[in-house]
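Below: one structure, written as structure tokens.
Every protein chain except one is present and positioned as in the full complex.
Letters A, B, C, D and E mark the chains in the order given here, with residues in each chain numbered from 1 onward.
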Amino acid sequence: MAELSAATREALVKVGTSTLTGVLSRRGLKNMFMQRVWPIRPDQPRMVGPAYTMRFIPAREDKAGARPGGPLQRQAMEECPPGHVLVVDARGDARAASAGDLYCGRLKARGCAGIVTDGGLRDTDGIAKTGLPGYHQRPSSPPSPIAHHPLELEVPIGCGGVAVYPGDIIVGDGDGVVVIPADIVDAVAEEALASTLYDEFAEEEVARGRSLVGLFPVVGDDAKRDFEAWKKARGLA
Amino acid sequence: MAELSAATREALVKVGTSTLTGVLSRRGLKNMFMQRVWPIRPDQPRMVGPAYTMRFIPAREDKAGARPGGPLQRQAMEECPPGHVLVVDARGDARAASAGDLYCGRLKARGCAGIVTDGGLRDTDGIAKTGLPGYHQRPSSPPSPIAHHPLELEVPIGCGGVAVYPGDIIVGDGDGVVVIPADIVDAVAEEALASTLYDEFAEEEVARGRSLVGLFPVVGDDAKRDFEAWKKARGLA
Amino acid sequence: MAELSAATREALVKVGTSTLTGVLSRRGLKNMFMQRVWPIRPDQPRMVGPAYTMRFIPAREDKAGARPGGPLQRQAMEECPPGHVLVVDARGDARAASAGDLYCGRLKARGCAGIVTDGGLRDTDGIAKTGLPGYHQRPSSPPSPIAHHPLELEVPIGCGGVAVYPGDIIVGDGDGVVVIPADIVDAVAEEALASTLYDEFAEEEVARGRSLVGLFPVVGDDAKRDFEAWKKARGLA
Amino acid sequence: MAELSAATREALVKVGTSTLTGVLSRRGLKNMFMQRVWPIRPDQPRMVGPAYTMRFIPAREDKAGARPGGPLQRQAMEECPPGHVLVVDARGDARAASAGDLYCGRLKARGCAGIVTDGGLRDTDGIAKTGLPGYHQRPSSPPSPIAHHPLELEVPIGCGGVAVYPGDIIVGDGDGVVVIPADIVDAVAEEALASTLYDEFAEEEVARGRSLVGLFPVVGDDAKRDFEAWKKARGLA
Amino acid sequence: MAELSAATREALVKVGTSTLTGVLSRRGLKNMFMQRVWPIRPDQPRMVGPAYTMRFIPAREDKAGARPGGPLQRQAMEECPPGHVLVVDARGDARAASAGDLYCGRLKARGCAGIVTDGGLRDTDGIAKTGLPGYHQRPSSPPSPIAHHPLELEVPIGCGGVAVYPGDIIVGDGDGVVVIPADIVDAVAEEALASTLYDEFAEEEVARGRSLVGLFPVVGDDAKRDFEAWKKARGLA
Partner (left out) sequence: MAELSAATREALVKVGTSTLTGVLSRRGLKNMFMQRVWPIRPDQPRMVGPAYTMRFIPAREDKAGARPGGPLQRQAMEECPPGHVLVVDARGDARAASAGDLYCGRLKARGCAGIVTDGGLRDTDGIAKTGLPGYHQRPSSPPSPIAHHPLELEVPIGCGGVAVYPGDIIVGDGDGVVVIPADIVDAVAEEALASTLYDEFAEEEVARGRSLVGLFPVVGDDAKRDFEAWKKARGLA
């Protein structure tokens, strides 16, 4: 089970995916934002947690029989560790659902942090009511077996065009979902938090009419000095 | 004109498209949910009614002249029976509109139940104000004739990848639109209503921490017995 | 710098893109509505202003070095004239952002009217907070250089499948974005305003049960006469 | 049954779809070339004939039963008049076949001129052996009922994004398929034949190094005069 | 290692994918033909063999280091058993290659039966020269690591929208690729061979002018009797 320190989790809740993709890009990681994966509701809470993965392959009629122990999806809902995000590789296929409200309700009840699929979620009203943050390509009411066969848990997958390894840290906001390798997450979170603070300063400056030159990207000493003063005035430095 | 009993209509208003696609799938109907067809507003009322259909083909300059009796679309708005849903085959082409706010206002005033197209609707603000539930692929402001020629009414069509026959029952919720054959709609509605009640029970159980094992899918007698007790406590059984 | 009279701007704020595409279509301009370009927030203010354009081409590693004078995007934010709309040709590629909240904040602070891209915007929460109307294909958190190289400003471009020349008038509402040639904008706005007034009249008539026949499209004298009376009753004629 | 004079047919066999779309465009018909519809073999003979149409809608399990009189597709193969082209509206869906080699063999044996679908054809080797020109989106081996329900014959349809009315003249070459309204086909063919002759002249001139200026598009008298001489030298004028 | 009897292999080489999808569909297997997967050359030999699978996930810069034992793709080329078909899950992503001519040459030299990917192959001229049948979405010259990370061998995968389990029988012809479950392949091959013989008979009949009625689909005794006579005349019955 992947670890995520309280400090890093707290930091990640405060930073946006745009800041995180910027930090990751500077470290050479260019493809960490899922394409065509959206929040099911614009106002859902932010999502942070290590990835617990599930892999679907296309359904096939001769493999559709009941599985001893019950459906693999249900096992995922029962075993995804608290604080984790269930990430589903649905091959970008939203013709049938990846999960629905009862499954998501169980994740929520067990303390999981969210669910992400590059396919579709069903009964998004019901999911929204559970309070679990959900991300998908589009709503999809048809039951999962029409298109999907759940094959295995906790293997590396692709989701929204991004590689996701179990334990990667998943962060979602109103714009979408970013993936952070676990071994650099503390540093990434710290850098992103600092960057977010600077952005807050810069936004205020810009709002009151300051030019972007020197301010963004930062060039010269003026912006740095003003930022230090801004932090001091707020007891942040 | 298709019939829909008051009891069935009342039941269908209470059940979600995810429940209905589940019931239909168990009856062997696997492709009844329209793909890439969304509500124009997330909070619009649910939509239930028999289908009244209109078929578009691609526009052609030599067929663009005025039609005696006025535009066929207008005829659709004047003749779609009260309680019915106008379903438009726009070949998934949203480059120009399938209908706009005046047409939808007329449907509403005449007591129709909604409009569905796999193309686009124009002036969605105006449509939303009429109160008519609308479903489409995406907003599309350009006037219809730029891409579409309305050919005929009340023939079988495709919409969102699903076959729609006049009189099929159309149900829409926040996730999208499902099609139900009229000859099984009573049984489907009844089964869906029962299923919805069980889901309500199961959601409560899950929310208070019960495992999905035995509960969903139902296996063994425990969940059934608890469900009966739950219904009894609410005066439902 | 393009001119837009106060009267025309005032008129355009009141008319929808569906009315404008109708007026333009009657003048033979059939392809003026951007495809797959949406408002970042459903409730953002309408957007009206002359186009100031920026052209992206695909990024290439050997052209990625710093530019003397700073990033071209920043120059766009500093030089887009007040009242104008920055329109970005991102080749429909939303894998990386076209702009973010600081850039949009600067546009807002400088009195610009909005931003439009057929790619993606990043930190849409931040952009929404600035109050600048924004239109894009979908949210895109990754930094711009991952996919885009900003090449030049104020050249004719394509955006959402529509040609945009610097100085064209750009209008956005809840359904999307329309482009109006500057040399006909006054006449188009006037015609659209008159058309909007008639639509308002017709909507009321339809809401109280009047048939569309004769009313829309207008045929015969009845509707015209009633419209004149309706206007007189409101002190509009 | 549509008529096509021997002279016009003979002319159309000699002219390419690029010449025909040019002639049609000058007459205001801008959307007559099917998009994403290709010849099944690069070297198949050209195809000319009036359209006989078949319309598919999406398959549905409750409509899949046998049809009295046999499959509608077979009826199409038996009734498509000699000299005609069978044009199939498959909604651009190539997941299952629109027709196969036996059906196409029957069309060939009955003297039909070709088959066109915006879906897929199966057993293209077998079709090629029959000698019938075939056009489709891509090969598709699965049997038709997996995705398609053949609904009706001889109605207006869309195919490859183009409206096709029964009796329209269909012409196919190595690049694709163009649709010509029957009421102008004689004039279109005549103009296209003349245009083709000029192209032949111009190609020779260009091949020997002549500039395009004045030659294409034709401006001034030089090219016209040389063309007259060229025709005279070949006994064509 | 999967088994495939000589008789079944011999039968499968003679039957087309259209016949096989027909047989599979009658057994309830509706989704066994890969979508958008084509032969690299129209005239390559048919391909038959059990599947040996390789799974790609999206590339990620922090996982790009050298692998002890060399690239996993190379291991696939060295270990895919003779007679088998290497089937690659490239998530339908053809931006970078799944394999090239040296890898395919090694497969050929080791007696493998072919290669299939739903991504792209590079140096298709070189692959064609090796004589190994290859199937892909489109040519793709860029080296594999630009988009793909080879994760594992011999697991169930999706390819062209079809589930492929190690040991499934893969058959390719000029139209594409079909997947046959190993446990029914003998019966499927036998049925397909009989069906192919009937098709050959029917094609001859059709070519000489016989109607499809009664012949295809077979209804009544006439066609059966004639088929028996046809076979007898050829010493086949």
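Just so it is clear, contacts are C-beta pairs under 8 Å (C-beta built on N, C-alpha and C of every residue); 3 or more make two chains touch, one makes a residue touch a chain.
This one's a predicted model, so the numbers in the text were calculated from it and none came from an experiment.
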Omitted chain's touching partners, listed by label = C, D, E
Query = In the full complex, which of D:G16, D:G120 or D:P143 touches the chain missing from this view?
reply = D:G16
Ask   = Of the listed residues E:L12, E:M34, E:M54 or E:M77, which contacts the missing chain in the full complex?
value = E:M77
Those residues of subunit C which, in the complete complex, touch the missing chain = 28-32, 57-63, 91-93, 149, 151, 156-158, 161-163, 165, 181, 184
Note = subunit D positions in touch with the non-displayed chain are 16-22, 25, 30-33, 35-36, 38, 173-176, 178, 199, 202-203, 206-209, 211-213, 216-217, 219
Residues from subunit E at the interface with the omitted partner, ascending = 70-71, 74, 77-78, 94-95, 97, 100-103, 105-106, 108-109, 122-126, 130, 138-143, 145-146
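Everything that follows uses one rule, which is that only the chains that are shown with their structure count from here on.
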Key: Smallest number of contact steps required from subunit B to reach subunit E   = 2
Query = Same or different for subunit D and subunit E, when you check if over half of the residue numbers at their contact belong to both copies?
reply = different
Task = Could you please state the distance in Å, as a whole number, between where the Cα atoms of subunit A are centred and where those of subunit C are centred?
result = 32
Remark   = So, in whole Å, the Cα centroid of subunit A is separated from that of subunit D by 50
Task = Report, in whole Å, the distance between the mean C-alpha point of subunit B and the mean C-alpha point of subunit D.
result = 38
Ask   = Listing for subunit A: what residues touch at least two other chains?
value = 30-32
Query = So which chains end up touching which?
reply = A-B, A-C, A-E, B-C, B-D, D-E
